[in-house]
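Below you will find the structure I want to go over with you.
Here the complex is missing one protein chain, while the rest keep their positions.
Right, chain A next:
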Amino acid sequence: MKILVCISHVPDTTSKINFTEGDTKFDTNGVQFVINPNDEFGLTRAMWFKEKQGASVDVINVGGPETEPTLRKALAIGADAAIRVNTPATDGYSVAKQLASVVKDGAYDLVIAGRESIDYNGGMVPGMLAKLTDANFVNTCINLEIEGDNVTAIREIDGGKETVSTKLPLVVGGQKGLVEESDLRIPNMRGIMQARSKPLTVKEPVAVSPETTTASFEKPAPKGAVKLVDNVDELIDLLHNEAKVI
């Protein structure tokens, strides 16, 4: 089984978020980047298929050279090879198009992407990718078993779970549950050293024109100071005249 795991390169959740160029561009200054957590659950499950069922595991990212450390971390964790499609990840559609081209060329049986990446939270890529590669699609996947071509997957649905059967080729939108946090792997020293000699192929992008561009970003208003009021009349007065919400 040939597995491709999509790795999004995202800011660590504790990063301070700022924008530049008139609030149209994310400011990467001083930001620590990590493997998108949903993708890391997928990668860890893929490693299980590699170790238990002899699958091969490639990882892919659509992005500039600055994302390579993140790909190499995936190699250090145990992926066999990495691919970077050399173009900025502008919107979900263009990323899905780039991925689809690699998936078709590489004849992958299983593509594991994250349900969403935690930076822009688009959540579109896995679905589009399935459509573009004519593969089956399971989103919000929290359990994945494969025997031959037969897939049994469990999806998280509102308030419960759904078990689905399907066949390879398959695209999965993965999340926590595919494995648990305690299963996530710390790259070992040998893995880190080997990551250097594993292939990281840079592919030039196929021609795609993005369907959307960012007009501007806006941060939530900072939390104001707390004001303690001790009677209802004053509260009503403030809500009405100051906050103008009633």
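Note that in this section a residue touches a chain if its C-beta (ideal position, glycine included) is under 8 Å from a C-beta of that chain, and two chains touch if they have at least 3 such contacts; residues count from 1.
In the analysis below, contacts and distances are computed from a predicted model.
Q: For the chain omitted from this view, which of "Isoquinoline 1-oxidoreductase", "Phosphate ABC transporter ATP-binding protein", "Acyl-CoA dehydrogenase" or "cysteine desulfurase" is its UniProt protein name?
A: Missing chain, per its UniProt entry: "Acyl-CoA dehydrogenase".
Q: Of the residues A:107, A:186, A:221 or A:245, I need the one that contacts the missing chain.
A: Hidden-chain contact among the options goes to A:186.
Q: Of the residues A:104, A:161, A:196 or A:240, which one touches the chain left out of the display?
A: Among A:104, A:161, A:196 or A:240, only A:196 touches the chain that is not shown.
Q: Could you tell which one of A:30, A:54 or A:220 touches the chain left off the display?
A: From the options A:30, A:54 or A:220, the contact with the absent chain belongs to A:30.
Q: Take the complete complex as the reference. Which residues in chain A touch the chain that isn't displayed?
A: 16, 29-30, 69, 72-73, 76, 186-190, 192-193, 195-196
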